[in-house]
Structures are given as C-alpha cells and as structure tokens.
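Let's look at subunit A:
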Amino acid sequence: MPILISFIKIVMVIFVVILPMVAYSVWAERRVSAVIQERVGPNRVGIPFTKIRLFGLGQPIADGIKFLLKEDFTPGHVNKFYYWLAPALTMVPALLTCAVLPFGSELFGEKMVIADLNVGPLFIFAIASLSVYGIVLAGWASNSKYSFLGGVRSSSQMISYEISLGLSLVPVLLIFGELNLSEIVWEQSKNGWLLLPFWGDGAIWNGGVDRFFLLFPAFIAFIVFTTSIFAETNRLPFDLPECETELVAGYHTEYSSMKFALFFLGEYAAMIIGSGLIVTLFLGGWSLPFGLDAYLMNMTGDPEQIPWWLGLIHIGTFLAKVIVFILFFIWVRWTLPRFRYDQLMRLGWIIFFELALVNIFITAGILILTRGSAS
Partner candidate 1 sequence: MAAPKYIKGKEPHKSEYRMIFRNVDRRGWDTSIKSYIADGGYKDLKKALKMKPQEVTDEVKTSGLRGRGGAGFPTGVKWGFIPPNNKKPVYLICNCDESEPGTFKDRYIVHQDPHQLIEGMLISCYAVGAKVAYIYIREEFPEGAKILEDAIEEARKKNFLGKKILGGKFNCEIYVHRGAGAYICGEETGLIESLEGKRPYPRIKPPYFPAALGLYMCPTIVNNVESLCNVKHIIAMGGQKYAKIGTPRNTGTRILCVSGDVIRPGYFEVEVGKITMGELINDVCGGLRKGRKLKGVIPGGSSAKVLRAGEKYTIGTGESERTIGINEIPMDFDTLAACGSMAGSGGVIVMDDSRDMTWILNNINTFYAHESCGQCTPCREGSLWMKKITDRMVSGSGVPSDLKTLTSVGDNIAGRTICAFGEACAWPTQSFVAKFPEDFKKHTSRRNAGKELNPESKAAAAGLKR
Partner candidate 2 sequence: MAVIVERPKLSILEKFYFPAIMKGLRITLGHAIRILRRKKKVTMQYPEEKWDNNLPEHYRGAPALVTDEHGRERCVSCQLCEFICPPRAITIIPEEIPPEDQWSKVEKRPREFEIDMIRCIYCGMCEEVCPEQAIFLRKDYAISGYTRDEMVHNKKKLYEIGGVREGLVNKWNTLK
Partner candidate 3 sequence: MSAASKQTEDLVNVQVDGHWIQVKRGTRMIEACKQASAEVPHYCYHPKLSSPGNCRMCLVEMGMPPRPTPGQEAELDNDGHAKISWMPRPVIACANTVAEGMGIRTQSTLAKECREGVMEFLLINHPLDCPICDQAGECTLQEYSVEHGKGESRFLENKVKKPKNVDIGPRIRLDDERCVLCSRCVRFTQEIVDDDVLGFVDRGSHNVLTIHPDKPLANNYSLNTVDICPVGALTSNDFRFKMRVWFMRETKSICNGCARGCNILISSRENKIYRQTPRENNEVNSSWMCDSGRLNYHLLESDARLTDPMMKKGKSHETVDWPQAIRRTAEGLLKYKGDEVAIIASARMTNEELYLVRVLADTLETKNVDTLKCHGEGDDYLNHKDRRPNTNGAKAILKLRSPGSRVNSIKKGIESGSIKALLVYGENIESKGFDDGVLSKLKFLVSSHILANPTAKLSDIVLPGASYAEKRGSMINATGRLQLLNKAIEPPGNSRDDWEILQDLNCAMDGKDFIYELADLFSEMASVVPVLKGFTLSGIGEKGASVIETGETIPLLEREAQRVNQGLIVG
C-alpha cells in the first residue's frame, strides 16, 4: 500500500506537476523574454481547429508534438550508445532529485514528499552531480569539436560550482541542525523562514536573537547557493556549455528531435528542482509566512492534524514560490550577458568558494556565541 501511495505521488509530482511545469516554463521563458524585449511572444497556439488562442498556451503542446514527430536522426560519426544515453542521463537526475523535496505539508495524513529521507540535501547532491555525466557524455559521444568543447566546459563548470553549492549549504544545515528537508520546512513554518525569521521562536522579540544574527550568513549562503544553482543548471549567465556564439549549440549540437528535447527538458527540470530547493531551504518551502500556518491549524482545533484544504494551500504556496523563482531565473537570463569563461572560473573558485567557506565559520561563530556551546 505505501508503494501504491508512493507511486501515486511520483506520478502526480512528475507527470502532473513537474513535466507540465517544465513545458510551461519554456512557454513562460518565451513570453517573459518577449515582454522584457517589448515583443509579443508565442501567443497563437490555442485550441486546435478553433480560433481560440488562450495566449498561446497550446504552444508547449505543439512543441512537444513537434519534437516527437521529428525525424530522430543519429549522425553516423557518433558513439551511438553514449549518444543515446546522454539525454537520459541529463533528464533523469533532474527528476530524481525531486524525490526528497517536500512539496506540501500533509494531505489526508500523508506527507507530501515522495521519499522523506533523513539525508535529503546529501541525496540531492549525490544525484545532481550525476547530471554532469549526461552533458559530458553528450559532448564526447557527439564526436564533434563544438560538442566536445561544450562538454568539457560543462564538466569543469559543474565541478567548480558544486563545491560552493555544497559549502554554501553547510551553514543552513548548521542553523537547522537537521538533514531532513521536511523537518527543515516544518521548523521554518513554526519559527520563521531562514531569510524571514519574524514569527515563532525565530522572531527577535521572542528571543530568537541567534536567528537575527544568522540572517547575515544566511543571506550570503542564499546568494552563493542561488548563483551556484544557476551555474549547475547551465543557465545564463552561466550557459557556457552551449554558448551559441562560440560553440553553435555546445554539447547538444548534434542532437535533434526528442533527444534534444530531453536536454531541453532536463535543463528546465533542473531549474524547477533548483528553485524548489532554494524555496525549501531559505524561504520556508510550502509554509505560509508570519505564523499563518500555526494560526490556521489552531483555527481547525487540532494543531497536530492538518486539514485537507490547508494541505492544498501548502502545495499551492510551494508552487507559487517555485514559480516566482522560475520567473526570477528567466528574468536574470534575459538581463545578464554571458560570463567569459575565465570570469566564470574566477567567480567560482576565488570568490564563491572562499565566501562559502568563510560563511561556515561565521555561522559557526554566531551559533557558538548565541546558542552557547555546541550541544
């Protein structure tokens, strides 16, 4: 039975939420970029055979069909096995990471997380670092200089930023003293988000002096983490692996049709998961701000039992936050130009790495000072 429930959760999350979200973030990407550039963007594809356009919301579906129907062409000069494997290796880790993300509190008593692991962040790092293989293999297997360069760039870029990504997370984990993402979210729901500790025990007037002082390292961690997520997902300004001005299309130059679509989707999936991770760690995940959760739960009478409508609200809240971040991702993409490669490496190794490292000590120092000796 738990398997069935897990299955339902997987299906619901992946096929009902993530994949449509991926598709529509592509649409959003195009619409938002159009808006930023004072254009119109895709607004035509609505309901087929009617004149109803629905702001072009049919576009992702049309795109998907197009990808499916295109000739699945494999160039003759590629290493077939890895060439076929690579797209899957990009898409799958992105989707796997969402297993540990709590996308809601509880619904009918069931925890709204597919796998409530106690080592959530570690799992995410473990899996996410696999996605580099997809890109490197794609670049190598394509047997083309552009792809190869893209792949090489990607591997070095991802490895570089994984370090700051990991290090920037350590302070957060220090603060919460917890590796279970669900618990982290609950904690934030009760005592204030990491970046907004203004209710419960986190509020300074309620004695949350430590949280107040920890805002500073938290913010640094947030910046480093968010930026590293950009780099990990290969999005502008860190999209050097594809970098069309130099490398045609980088690692996926030789790909077309559905295989290309998998890369495409993988990138957006990674972006969604990344957003989810940021939201979960820094902005309270599914929780409503200012102690509203506690208030609403108290209203129903049973503070331990979350009613189904509140569960839905939590899921909605989570998605809303994620969407805001996706929009942020898009916004940044259409604002900033691409980094030069040396700038990228400099930023990763000389600034973020040190910053994240120092941040750990600062956090630890503040924790020692405010919470007394390490318990």
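In the analysis below, a residue touches a chain if its C-beta (ideal position, glycine included) is under 8 Å from a C-beta of that chain, and two chains touch if they have at least 3 such contacts; residues count from 1.
Candidates were picked such that all candidates are chains of the complex that A comes from, given by their letters.
As the structure is a computational prediction, the values presented were derived from the model and not from experiment.
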From 1, 2 or 3, the one in contact with subunit A within this complex: 2
Complex contacts: residues of subunit A adjacent to candidate 2: 32, 35-40, 331-332, 334-336
